[in-house]
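For this view, one protein chain was removed and the others were kept in their places.
We just call them A and B in the order they show up, numbering each chain from 1.
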Amino acid sequence: VLLGINPRARLVDLTHGIPAQDVLQGAIALEGAYRYFPAGTVHLAVVDPGVGTARRPLALWSGGHFFVGPDNGLFTFALHQPGTRIVASSNPRYRRSRVSRTFHARDIFAPSAAYLSRGVALTRLGPPVSDPVRLDWPRPRLTPRGVDGQVIRADRFGNLLTNVGEADLPGPGRVCRVAVGGRSIGGLVGTYRERPRGALGALIDSTGRLEVFVRQGSARARLGLGPGAPVRVRFSSVGWPRPPRTRTIPARTRTSR
Amino acid sequence: VLLGINPRARLVDLTHGIPAQDVLQGAIALEGAYRYFPAGTVHLAVVDPGVGTARRPLALWSGGHFFVGPDNGLFTFALHQPGTRIVASSNPRYRRSRVSRTFHARDIFAPSAAYLSRGVALTRLGPPVSDPVRLDWPRPRLTPRGVDGQVIRADRFGNLLTNVGEADLPGPGRVCRVAVGGRSIGGLVGTYRERPRGALGALIDSTGRLEVFVRQGSARARLGLGPGAPVRVRFSSVGWPRPPRTRTIPARTRTSR
Partner (left out) sequence: VLLGINPRARLVDLTHGIPAQDVLQGAIALEGAYRYFPAGTVHLAVVDPGVGTARRPLALWSGGHFFVGPDNGLFTFALHQPGTRIVASSNPRYRRSRVSRTFHARDIFAPSAAYLSRGVALTRLGPPVSDPVRLDWPRPRLTPRGVDGQVIRADRFGNLLTNVGEADLPGPGRVCRVAVGGRSIGGLVGTYRERPRGALGALIDSTGRLEVFVRQGSARARLGLGPGAPVRVRFSSVGWPRPPRTRTIPARTRTSR
């Protein structure tokens, strides 16, 4: 459908592996990847349990990228960016002539994305939207001694991604200890290989998230944990005696965005 | 192999998820999708348990599209269209110079598709074929009170697709009741959300087929049914008192092709 409208569109599959109906997982996957695409990319994302109901079809411009998909919170991470513009893509001119009630990806979203990629102005797709649906995005909570968060995703390697971000952690001058599901796993390392084969560890992943892993194994399988499991990080000062096996992340190698 | 012959070819993966050897499932997937590609698209489809035997390699022009693949019924749905032309792609000029006995997708079909996409005439690929293999395609049977069909596919969400099409059902002025595997699931709804979470329902899907679903769940898992399970639809007149919970499909929203 996209190529029928814009034969020159470049199609890149980001993932077809989001669990059915899981809007939050879709949002997390998109949030971690979209900024690595060229500026002006149109991101067509469909996790759409409400297809065929009154939920609006959206098109957004945010952070130098377009996003197209259902108004169910899938783009929550983009809504707060300054300069974001949002419309409901209701203009029949930019849809397929017949719209099914169960496959808006084909009949509404793909056409919206294709027309945007051809240079059609966002505002021509439909009227502005000021109240997009937002997910109840799980946020970490600062505590007197650290930060409490949770697992938000298990990737295909079995790594457990959390909602604790690099910015929630102390700078390189301080150390911290991590526990997940009540189980202590020591301090942060900089790379998987710093832990012995089969051992649990924690690091800051490539998108800036705290990640729990098993070296050359699956933390999901080992711990029996998945999204929702509690994660607790405790900070301590530099001057304190360092607990064994913890490490700070050297400043020069920290991933930040 | 395709790009070695036509560097400008656009490659789109439709699916790599057809069960091994299951020609009918491949045919159903292709039949539901091909018409949404631009006119003139070359559809390379390979589900090929007979690779290396005397089964012919085919190339077809049908309904404004090309199809390339084995002569085993994979294109049954296209054979009846007026103006269809079929050849056996036996011309060695349009194959790889060495043809293996187990990977004709690489050695015969991909070259055929690439040459067609470059504009080589269908008839140059080989001699006409008048007796292509046809699948014993499961057809619904009209009964005095309705139509009897069967499940033909379970999709990745667990929805059960049937061989009962929109055209087999009464128009909007009549209602009908659906049963699958002997279990009654009431009338048709227009969209998933018209059923409560976890409830069974039936609707006309985006390709015009009667589909049985569980709202935000898997009908396949719930009912333990798959391809071959019987589906029964009973019609009743408008004038009759409507059974509870049935709905007609409003005329303006029906998907038809």
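Simple rule for what comes next: a contact is a pair of C-beta atoms (placed from the backbone, for glycine too) under 8 Å apart; a residue touches a chain by one contact, two chains touch by 3 or more.
Bear in mind the structure is a predicted one, so any value in this text is a computation, not a measurement.
Checked against the full complex, the one of A:V12, A:A54 or A:A167 touching the unshown chain is A:V12.
When the missing chain is restored to the complex, the residue among B:T53, B:T123 or B:T143 that touches it is B:T53. Within the set A:R93, A:R141 or A:R193, the residue that contacts the chain not displayed is A:R193.
Although one chain is not drawn, its touching partners on subunit B can still be listed: residues 1, 3-4, 7, 11, 13, 20-21, 49-53, 98, 100-103, 106-107. Panel shows subunit A; residues 10, 12-13, 36-38, 156-158, 190-193, 203, 205-206, 211, 216, 253, 255-257 of it touch the chain omitted from the view.
The criterion applied here is as follows: only the chains that are shown with their structure count from here on.
Averaged C-alpha coordinates put the centre of subunit A at 34 Å from the centre of subunit B.
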